[in-house]
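Note that this complex is displayed minus one protein chain, with the remaining chains in position.
Let's turn to chain A:
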Amino acid sequence: MALKIVKGSIDRMFDKNLQDLVRGIRNHKEDEAKYISTCIDEIKQELKQDNIAVKANAVCKLTYLQMLGYDVSWAAFNIVEVMSSSKFTYKRIGYLAASQCFHESTDVIMLTTNQIRKDLSSPNQYDTGVALTGLSCFVTPDLARDLANDIMTLMSHTKPYIRKKAVLIMYKVFLKYPESLRPAFPRLKEKLEDPDPGVQSAAVNVICELARRNPKNYLSLAPLFFKLMTSSTNNWVLIKIIKLVSCFCVVKYLGLLAMSKILKTHPKSVQSHKDLILQCLDDKDESIRLRALDLLYGMVSKKNLMEIVKKLMLHVDKAEGTTYRDELLTKIIDICSQSNYQYITNFEWYISILVELTRLEGTRHGHLIASQMLDVAIRVKAIRIFAVAQMATLLDNAHLLTGNMQRNGICEVLYAAAWICGEFSEHLENPMQTLEAMLRPKVATLPGHIQAVYVQNAAKLFSTVLKSQEGSTEGTAAQETSQLMIDRLPLFVQSANLEVQERASCILQLVKYIQKLQQKEVEVAEEVSALFAGELNPVAPKAQKKVPVPEGLDLDAWINEPPSESESEDEQPKAIFAKEEPKHSRSRHTEVDEKELARRREARKQEQANNPFYIKASPSSQKVYQESPGVEHIPVVQIDLTVPLKVPGLPMSDQYLKLEEERRQKERADKKKKEKKKRKEKRSGRGRRHDSGPESEEDITPAHMVDIVTEEMPEMCLTLNHKVCDIQGNLQDGSQVVVSVIFENKCDSLLKSMEFNVLDSLNSKLQRPEGSGPHDGFTVPFQLPPGVSNEARLVFTVQSIVMPQKMKGTLTFIVKNEDSSIHEKLDFKLHFTCTSYLITTPCYSDAFAKLLESGDLKCSSVRLEEVNMPFHHLLARICFHHHFSVVERIDSCASMYSRSIQGHHVCLLVKTSGQTVSIDAKCDEPTLLGNVLDEIKQTFSQC
């Protein structure tokens, strides 16, 4: 038995390991198939042995061969054997092989169930780990059924390493054995909140996969995912969740939400998605529609306002559900009226929009429309004629609006309509008709405050009508109008609403008086219209500030000294005038004093408000302002109004849109012409820049060469007594090597008649002058005075350059002193290193890659220990001493290249970690490569 073991082990020592196999395959490019078939035979032999190490090695090799496309299914049972090994090393290889080779129809899988179960419950977490990893690749329905429980237990393992693997493999189990999903799901859900981020992300992955197949079943998890989404910092997980949430249709909402945030800082980038956002208005989810509306508010510009509002109006028509419709309505008004009607270029269009909006039934926002109508009519003078005409139509058709009076908020617009028609009645085309419309009995069903406005404005209209009728020839018409008033007003006098009653009776008495005068044929129109004379001007909200304080009025002075005690300590100080007009504050007041005073004043106001016996004063000071400087000085808000076009016929907002588009197209056409010119100019400018482009690039390029050291030849020194000869190897193409020898005279005498001779070898020969024999020397064509150096060039013919060479030589010369001359001899050796056959040749990285890929280079490597220098010094040294150039350098890794005089490519891959440098090299001449590497090694061993 022992002998058997020994035999097995010895065999093993001579076995190929994986590295040998790989290397072998790479070395047998021509007869790969044949080589591999012998390898497979060897592997078969190895598998027959009892030694598990040998088997594992064989299985490892098989796995490699399997990848190359060879059938290894015959070894399935051996794989199971290796999987069953108690040693992790072999088990790991076994499971790897199984995961690569097994599939559902591999019959030996049945045999693995118990082994896997055993490994799953192993005390060593890495045993469990490899089992889970392997199982994930080849799990079958049978295995899933048999092992589901074991894996489920592992989901609650104490080690996160096991938990995450168990969670992930559950997905595979679910796929193969769907019945396991129900019992396992609660535990899986728990894992979403696992403290370990790895387990958490695994759970997210699995649930995302499940949910993708059937999103509806996982909707209940949406809040949990939302929580993860807001709390997780793991981008990998976030991407998964967002992908999942998009199955739940929430992502649109989030997109819009994000856009609204972006809008604040980068409005332009959002504006380009206008159409997309408008599409969201069609979404069936109301919250998405509302979000989109919010966005639109910030997106409008003068250009797109009409278009956007048109789209919104379409939605108003389609909208179901009053809440959303009301929201649309307020948004339309908000959008249009924002920043003081900044984006409205055509107010006629806007009035038409408002009028169209009155057709909405059951809206709560009638007052909003009304206030807009009033605001625009008052502030935009140019629009009044148009507005009045529209309002008159509204009043005429009031019955259409007020289908159901009590619930219908839209009747509020009648308030505005009546007021506008009354106030600006001079613009009415047919005031009589409007007057009649306002005095219809049905008006009495309107809310009180509207009736009051009706009555008051009927009076205004009455005065206008009188004026026109009195001017005409028929005097009776005016009397008839008065009669109409007298007939209709009593209805309002009976109104339950006090204000209506009061106004109606007042006006009724007035009209009766007028009628009396009319009967006496007195012209009353002038006097009646005097009642309502004067124009109403819009006042800016901040106009008050601009009214100068009359001289002698000190707003901060107390009229009565304040009471000494102050009760409500926690009252917020609220300075009304002090802040606005700080220059009027008296100098003796300090900051604190002012605050204190303001606080006290507030307290006093509170007190007064609570005191029933205190008669509140009318703001007398304001009256003073109005009287003294005059109304003209009050600043008026001007609205920039650009050419509102009068549209014939019934004004519809759409028509404006068309007109606007036409106008813009025209503008655009004009602009284009201008732009074309500009572009032409630009283009020519750009052309010039292009020309200069390459120049500047060239300027930059030197920066890339930082790491490359300029080439220089190594030196070989020879010393003899006081004289030194430098021999510098210089190389030329082909088989010729030029050696430049520097002669330096270091003694005090003249050197002359120098003769240089070397002993030729088979490989290398000195090229001698024509006509001289093979053993003649080369006469150096100069003399050397003391301290002078000179150079001579010698040409050698070299056959093979793969090996370094040494050549022996002698230099004979005469040393000439003042009185004597001595013949001397100097022996030397010329050392031709392999490096000296290399020529620094630059190489581009892609050419380099091509070279490496070509596959006809042999590789070799060397390790340098304890190299204590920065990486770039190291590279510089290789470049300098060994004639390489750096192709590419990435961090601590660099590729280098050089070329021999005979065209051999030498490629290096230099890596460093700590003090160890590894050099992987490739060359098409292995001997040369080996020698070059030795020389490199030597260079670094010397330093």
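Here, contacts are C-beta pairs under 8 Å (C-beta built on N, C-alpha and C of every residue); 3 or more make two chains touch, one makes a residue touch a chain; residues count from 1.
By definition in this document, contacts and distances are computed from a predicted model.
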Protein name (UniProt record) of the chain left out of view, among "AP complex subunit sigma", "66 kDa stress protein", "WD repeat-containing protein 26-like isoform X2" or "Ribonuclease P/MRP subunit p14": "AP complex subunit sigma"
Touching the absent chain when the full complex is considered, from A:R92, A:K191 or A:H882: A:R92
Option from A:A58, A:V237 or A:V886 whose C-beta touches the chain left out: A:V237
Chain A residues touching the omitted chain (full complex): 2, 5-6, 9-10, 18-19, 22-23, 60, 63-64, 67-69, 71, 73, 87-89, 92-93, 96, 99-100, 102-105, 124, 126, 129-130, 132-133, 136-138, 140, 161, 164-165, 168-169, 171-172, 197-198, 201-202, 205-206, 209, 212, 234, 236-237, 239-240, 243, 849, 852-853, 855, 859, 890-893, 909, 911, 913, 920
